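All protein chains but one are shown in place.
After this line comes subunit A, so read on.
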Amino acid sequence: MERKKVISNVQQVTMNNKEFQHLKNIPEFSSFEHQKENILPVKQGRSAAALSQIFSSEPSALYTELQAGHDKFNAELENLDELDDPFDVYDRYIKWTMENYPQASGPHSKVCQLLERASNSFINDARYKNDPRYLRCWLQYSKHVRRLKEHFAFLKSNGIGLDLATYYEEYAELMEEMKCFKEANEIFETGISRRAQPLGRLNKRYKQFLTRMESNGVNFNTTVTQLNLNPRRTILGSKSSASSTQSQPMNVFHQRNPISHVVSDVGSTNVISNNNNNNGKLDIFYDPYGEVGNAAITSTDSGTSTWNNYGTYLTRKKEDIREAEQWRGVTLPQNKKVYTPMVAKLEVYRDKSVEHDSTNIRQCNEQINKKETTFQEKRPKQVKRYELGQKERWSIKINDFYDENDDEISFEEKRAKALELLEVKLSEIVEDKFEPQEKNTNDKKKITLQSCNIENTPEAKHYVLETKSPVLEQIPIIQPSKTECNDIEEYNIPVHKINRLCKFKFLLISIYASDNTLTFVQKLASDMNTIVKKPSPTICTKAALSDIIGMFTFTQPSKDIRNHNIDDENVAPNTNVVHQQSANSNHSQKPSKISQIDGRETDDQKNNENSRGNKSKNFDTVTPIKETRREYMLITTPSRELEQHAITEVRPSTNESGFGDTRADSVSPIECIEEDSLESPTFTQLSNPCNPLDRKVIEQILVAIRPPVNRYKGFYDAQLQTFNHGSKIEEIARSWNVQSRRGTSILINGDKPVIFFNDSFLINQKIDEGGYGKIYRVLDTNDFADDQDEKKSSRALKIETPSSAWEFYIIRQLQERIISPTIDSIISVYSLYCYKDESYMVMEFCHQGTILDAINKAKKDNSQLDELLVFFFTIELLKTMESIHQAGIIHGDIKADNCILRLEPTVEWGSRYDPSGANGWSKKGIKLIDFGRSIDVTLFPNDMKFIAEWVTDDQDCVEMREGRPWKWQADYYGLAGVVHCMLHNQYMQITPILAESNNLMSGPATMALKRYKPILSFKRYWQGELWQKLFDLLLNPLLAKKDGQMPITQELKNIREEFEQYLIQNCEKNGKSLKGLLKKLEVS
């Protein structure tokens, strides 16, 4: 055949009359190949000629041609009524359209509309009920829109094509596509039973279907009932049978159109109509007018074709079209703003006179200060803004009360300015201010002070040094007097006054510091020196120098110099206190070097020292002369030492030996106080909160401390010297370990002691090592040589690299500040050898191990510390912490391994616990060690808070962990941690509980503070109430007081007393005794 197959379709092209005529000129495929993607495949194929013509002709020509065709058919359709076979017109029209619009569904084709029109026109026409052309029209239409079961249901309800095999074939094909094999099967059966024509073809198709089904494993005999359920499973995917594991994927069509599915079921079989009711839940499709649903239902119910309108494609898409609704009350969105024409605004009222005034002022100011450009804009604004009412008048000249910066000036300021009182020199005021005090001070002291000042100034140093000896010659050495009290009385008051004056002088200096300070000071120095009639025991100290230097280098405005320590507590010591303290310190000191040295000293010096020592608290324990003398022995020859008299002052300044001139030998009362008073300026520049362990901060503090650390007893200063013995000591300790294990004597390395100055130590084993340094057990050779008692001469040597005097300072301060016997609970330190690279601190050695050791031991035995012991240690800890807090020091690192057991042997030891320490109980307790992280709060402003800049863990308090500022909390938390550890053998972990917000704190200042408690609960047989109270207090110190103030020492004391009462009553109960428990601990 010459006919050409077009497109992909394999079907034979049916012959057309028209085509036949054009047979001769069969077009080339190439003529429309370029458009082949746009050609909709048709079952029957397409005429190549027509396609060629369509795609080869000009668009406009084609358009007119097509239009002509349309017109022709439309004209025919007009007269449809007159025709015998009206559908024939449609049929031809459709065919023509199909041919000429190969894109078919394109926007121009209107095929869909045409099919719609054709099919809908003859729904009720009996002639076409079983006309194959009409049915084909329907099926074509349904293909165009979307092949739905509904179509077939509609056709069925209207009896269209029910006798035609095509209907059943198509319907079954659809069902088969939808995997509704049962329905497909039924459809075929219905068709065959109705003997639809051509029956042969239908049978043939049915057989083909059945073979397909068989190959797919579908057996209609068994699946009939199960398949009924299929529609219900559409959402989850259809399962072909309950027993089979085969689950078919969900049909997209089903998912999208569950209702349509149901409707078609209704139309086709009664069985499925049940599903409609069962699927009531899936109420997605809303059919308000019942066009689809109702029609379907009614059609089933009545069996007649009341569903006589299938609806057009557009109406079926009606969900996409917005329904018409009432406009009443609806705001219509406006795209553009409505601009109303501009109308002249009300003119701003301007008061001419004031305007004039202000401009005048402006001009004046411009002349004065041309920089003030901002002011020019500001000024008129403010004046204009705050205009008086129209009919009002100022009684005052308002402009007088604004300065050139437009800031307000109060009447008082104005008056002060007018009276030239505001510009009063600060110095005058200060001088004036202290006049009353000065009246009371005698001249002598005043001069003393001044001379002291001079000598302290850096520039004056040289000068003073030269004239030193004559001055010193006149120093009245305080005569040893037996009635010391008198001496003190006599001295106290002036000291107090001098302090005030002293500060005043420093103020003066600081005020003038900004300009030519040096000349001033020099001048002052020389001036003052001439005045000096009766010099006092003063000396030039580096401390004092650095103080002044510090002030000058900081060059802070006078503003920053705080005067709040005018009435320093240390200034006027109570005689009684001093006595008590000195007595106490003597008492509490263990047999140490002091006594030995004392023995060596002359009576004269001793008395001298004593009398000085009692002058004031400050120089009581701070720098006794004897100690410095001792230092001298190290660096000077014995012969020179012999030459030294009570006055050793000249030496330090002239001494050439490395550290000589930094040494302060004797501290005059004046110095002490005056230096004290100037601490705070040094720290004012610290941020708040600050990291108290910052090396810089600590260095700064150590430099500023008055008296300086290197004047403390037992401080051996060699900061210019490197020592570098750390590794050597380490080696010795290791070899000692080896030797001791072999059982050889400790004395094996007795011949190579480590020597610091003139002290030498035998290194034993290493006790501990941490980030801060290493601790060794050493033997003091001096002691050891005396009595060979190993225990007695044992010391702990703490080596820190780089060197740090901080811990030494803290412990010395504590020893000075704590008067109560609690001082026993703080490790005592003998000496610090401070080198440039390393520092060696010699401390007392405690052999009984730490609380942590005790806990671990108990843990090993699968038990824990008895609650009585915990009570005892808790009380001891609380007591110790209270006293160090009272002394103004935060330990900062309280933990179980920093608490050493202190269970010293006693002759008498009552079995009943005594909190006062009587009956030998004072010998039992703990010792706090490791003050390396301590903070001396007194050095900081009252409101100073601290911040942790180190990596924190569960053992650090909440504030630290959350990066919030803290202060006393560190110790409270630490203590709680120790107690928890003792109780539970576990490190403490805490959890917040909801706290009622503090009612007394009202307003936005109220902060709902979290309340914390330990996670672990107390054992039932413990004194849960007491423990809970303690933990609550320690973990929530801010909630302890109504105003959230800290420290909560008093509150802790109260609870400690409760603990003590409990312990007194229960120390010997239930066969346990505290004494016994402690003894056991002591032995082990």
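Basically, a residue touches a chain if its C-beta (ideal position, glycine included) is under 8 Å from a C-beta of that chain, and two chains touch if they have at least 3 such contacts; residues count from 1.
Rule of thumb we're sticking to: contacts and distances are computed from a predicted model.
UniProt lists the omitted chain of the complex under the protein name "12949_t:CDS:1" (options: "Ribonuclease P protein subunit p20", "Protein CSN12 homolog", "12949_t:CDS:1" or "FAD-binding PCMH-type domain-containing protein").
Of the options A:E173, A:E413, A:D768 or A:D853, the residue whose C-beta touches the omitted chain is A:E413.
Touching the chain that is not shown, out of A:W96, A:F401 or A:W1022: A:F401 (per the contact rule at the top).
Contact with the undisplayed chain is limited, among A:E37, A:E908 or A:D943, to A:D943. Touching residues on subunit A toward the chain that is not drawn are 385-386, 388-389, 391-398, 400-401, 407-416, 418-419, 421-422, 424, 426, 428-430, 432-436, 558-559, 562-569, 571, 942-943, 1001, 1003-1005, 1043-1044.
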